[in-house]
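Take a look at chain A:
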Amino acid sequence: MGKRSNEPFLWMLFSAGGVAAALLIPIHLFLFGLAFPLGWLEAPGYDTLLALARHPVTRLYLFVLCSLGLFHWAHRFRYTLYDGLQIKHLNEIINTLCYGGAILGTVVAAYLILRIP
Partner candidate 1 sequence: MSSSIQHPPRSYRRRVSTYWWLGRWPYLKFILRELSSISVTWFVVQTLLQISALSRGPTQYMEFEAWLRRPIVLSLNAVSFFFIVFHAVTWFNLAPKAMAIRVGGKRVPSLLIAAPNYLAWLVASVAVAWIVLRG
Partner candidate 2 sequence: MLDFSSHDVLLVGGGGAGLRAAIAIAETDPKLRVAVVSKVYPMRSHTVSAEGGAAGVIRRDDSLDEHAYDTISGGDWLCDQDDVEAFVKEAPEELLRLEHWGCPWSREADGHIAVRPFGGMKKMRTWFAADKTGFHMLHTLFQTSLKYNAITRYDEFFVTKLLVDDDRVQGVVALELMSGKIQAISAKAVILCTGGCGRVFRFTTNASIKSGDGMALAYRAGAPLKDMEFVQYHPTGLPFTGILITEAARSEGGYLVNKDGYRYLQDYNLGTAQPKPVLRSMELGPRDRLSQAFVKEYERGRTIDGPYGPVVHLDLRHLGEKVICTKLPFVRELCLKYENIDPVNEMVPVRPVVHYMMGGVHTDINGATPLKGLYAAGEVACVSINGANRLGSNSLPELLVFGARAGRAAAMFAAEQILPGRQVRAQALDEEARLEEHFLQEEGGRERVSTIREEMQKTMEESAGIYRSGESLRRGADKLHELQERFRCISLDDRSRTCNTELLSALEVSYMLDVAESMIQCALQRTESRGAHQRTDYPARNDENFLVHSLVSRTQDGAPRVKYLPVSITRWPPGERIYGT
């Protein structure tokens, strides 16, 4: 019945991304996207943040969070395009767009995170 698909691998990335996004993104987005800009909480200073960000564990953490988040998006967005817009016949373009985007994003993330002084 055809070749064994590579869906398990993609699904694994999607699931891991889903867990990471559910557990961690809400607090990140709340702090940096809402609480600090609106002044509900006092934002940490530049030096503090830089010290935190350059720590190897933080670098790894940020890389994993960004990369898994992108693969989570790629999987879901691909199926939303298939089903929501009924364009499954364009699957090759959609797959390239979604997973290509996630791979590109991962590379950019790696570059930016490594570049932190």
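As a selection rule, all candidates are chains of the complex that A comes from, given by their letters.
As a convention for this text, a contact is a pair of C-beta atoms (placed from the backbone, for glycine too) under 8 Å apart; a residue touches a chain by one contact, two chains touch by 3 or more; residues count from 1.
Predicted model, so just to flag it, every value in this text is computed and none were measured.
Visitor: With chain A shown on its own, which candidate in 1 or 2 touches it within the complex?
Guide: Candidate 1 is the one in contact with chain A.
Visitor: Where on chain A does candidate 1 make contact in their complex?
Guide: Touch residues, chain A against candidate 1: 17-19, 21-34, 36-38, 41, 43-46, 48-53, 62, 65-66, 69-70, 72-73, 75-77, 79-80, 83-86, 105, 108-109, 112-113, 115-117.
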